[in-house]
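Here the complex is missing a single protein chain, while all its other protein chains stay put.
First chain written, first letter: the chains are A and B, and each begins at residue 1.
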Amino acid sequence: MKQIVLKADNLRLRFGGVVAADGASLTAYAGDRIAIIGPNGAGKTTFVNICTGYLKPQSGAVIFEGKDITPLAPRTIARGGIGRSFQLPQLFLDNTVFENLLLALSAREGTWRPWMRLDRHPKADEMRDMLEVIGLSKVGDRPVRELPEGMRKLIDIAVALALKPRLVFMDEPTSGVSSREKFSIMDTLVRALDHSATTAIFVEHDMDVVSRYADRVAVWTGGKIALEGTPEHVLNDPDVRKNVIGV
Amino acid sequence: MSLDIILLAMLDGLSYGAQVFLVAVGLSLIFGVLRVVNVAHGSFYAIGAYVAASMGIWIATAGWSPWLSYPAMLVAAILVGVVVGGLLEATLLRRIYGKEQVLQLLVTFAVFMILEDVQKVTWGVKPYFVNTPLSLLGTVNVLGINYSIYQLAVIPLVALCVLLGLRFILRYTRIGRIVTAVTEDREASMAMGVDSSRVYLFTFMAGAALAAFGGALASGSTSLVPGMGSGMIILSFAVAATAGLGQIEGAAVAALMIGLGRSIAVYLAPEFDVLMPYLIMFVVLLFKPQGLFSTLQTRKV
Partner (left out) sequence: MRFDLLLGAIAFCAVAGVPFFIPWATVMLTIALGVGLAVLGVVVLLRAGQISFGHGLFYAAGAYTVAFLVQARLGLDTLLLLPAGALVATVIAIVFGFFAVRYRDIFFAMINLAVSMVAFSLLEKLYGITGGGDGLNVARPTLAGLKLGRVSFEFWMFYTTLAIVVVVALAVGRYLASPLGKGLEAIKSNETRLEYLGVSSGRILHIAYAVSACLAGLGGGVIAIVTGHVAPEFAYWVRSGEFVFIAILGGAGNVVGAFAGSIVYEIVRNYAAAFAADYWQTILGVSLIAIIMFAPQGLTQLRFGKRRTGA
């Protein structure tokens, strides 16, 4: 029996009249690759926001490695081993790509030494390798502000992975990436995840990506996980085909 | 502390709070719509005071009825709001709305520096005091204490009228509704095609006129000295921040709190009277970082 990494239990949250989460539950086991799919604007990002501490549910709990993290701040949750990437990349635009990764490295290692240059970080090579892996070595010294959205997307995920989280949430990793590149990005990503034995939950719209890279699929409708199973099972469900995939 | 001192402190606080309210509500109004904290706001207060005082002197030398100095205050306020405020918005502020907040702050700070000089050059550095408005109405005996009617009744009543008037305008007139809409949800109202440049100009002039009106009222009972604007900008910011930036009615409550707090300090520990308003602000912000009356907004990720 695999170990439970994350257990979101019966989460409920409403803003004013809008129900964002209505009894949402999801369990992730070590090494899982769970894809969350669902119609646009259904609140998939809200689910990620609750699990990472940005929003607080009105009831329900998020249990990470047996510990209740529901009341914790995003900062504490991040330090505890959950990383995340964003639908719109959240990066330090004035800093270089390399510096973005090095700041994540410093955060992970707690190396805030005022006498040490950031680019001379003792483990800087690890980040250089990561740049190599995601194929961005050439732009490593350019400020993120100058780079196109597709690259930022990748950097955003790399920054999240630089923390070496045990669980990572990725909010639409392939949106804004050309369809030609999406598989190579996902290949790279999955290799990195396998290498570090990181459990991953990702929100995804692209069903090709879902069927190829997810080992479980969860369908988010009406503020909860309405259906869950293997990609073959879920993607062939008539309801899902009609309402989510739209065929 | 005896009862009459408490009473005196409360009357002082009421009068003082009423003046500060006028300035702070202008600052808050401008922030609500333009999202700019106008550091030059204190200058409007000071210039309003000087213009009103000059008009008072002018009325006296022309031999007109001294009662005219009351309407002259309103005229001075509108004049300063429209001319100085309007000019500033149209020539300078308009160019910086899209820029970083830090730069906007710097630009209004620069304007503040310039206007300080303008005051010194125009009105000199010697204290100015025109007490016609104060002496004309005489004093009234409140429980054994002689108190000037001007400070006791006129200033608080005028402030109350302004508060009610503002409420009315913001709720029941077209331009007021637009201003409220922009304050509450900027993106949505811009998307709905509000003519922002006119709303901005109007709001800025109105806000500036309110500050100038506060100054004009103050000119009737206090002497005008250089630097009075710098004290007032910080104080009115303290009031606006305590209330929550953009809150109109909240500013009245906060101004009263801070006015009372200060005047109690004046009687108890005069060296520390300046501390009191900020102490109140710090304590409020410690527990409610967004101010007493504001509704919290979080950033979307």
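We adopt the following convention: a contact is a pair of C-beta atoms (placed from the backbone, for glycine too) under 8 Å apart; a residue touches a chain by one contact, two chains touch by 3 or more.
Just so we're clear, the structure is a prediction, and the values are computed from it rather than from any experiment.
Asker: Which residue from B:Asp12, B:Glu89 or B:Glu116 sits in contact with the chain not drawn here?
Answerer: Only one of B:Asp12, B:Glu89 or B:Glu116 touches the chain omitted from view, namely B:Glu116.
Asker: Looking at B:Thr180, B:Ser230 or B:Ser294, which residue reaches the missing chain?
Answerer: B:Ser230
Asker: Touching residues of chain B against the unshown chain: what are they?
Answerer: So the residues of chain B touching the unseen chain are 37, 39, 92, 95-96, 100-103, 105-107, 109-114, 116-118, 120-121, 230-231, 234, 237-238, 241, 245, 271-272, 274-275, 278, 281-282, 285-286, 289, 299, 301.
Asker: For review purposes, identify every residue of chain A that touches the missing chain, sorted by number.
Answerer: Chain A touches the chain not shown through residues 52, 73-76, 78-79, 83-84, 90-96, 99, 102-104, 106-108, 111-119, 121, 143, 159-160, 163.
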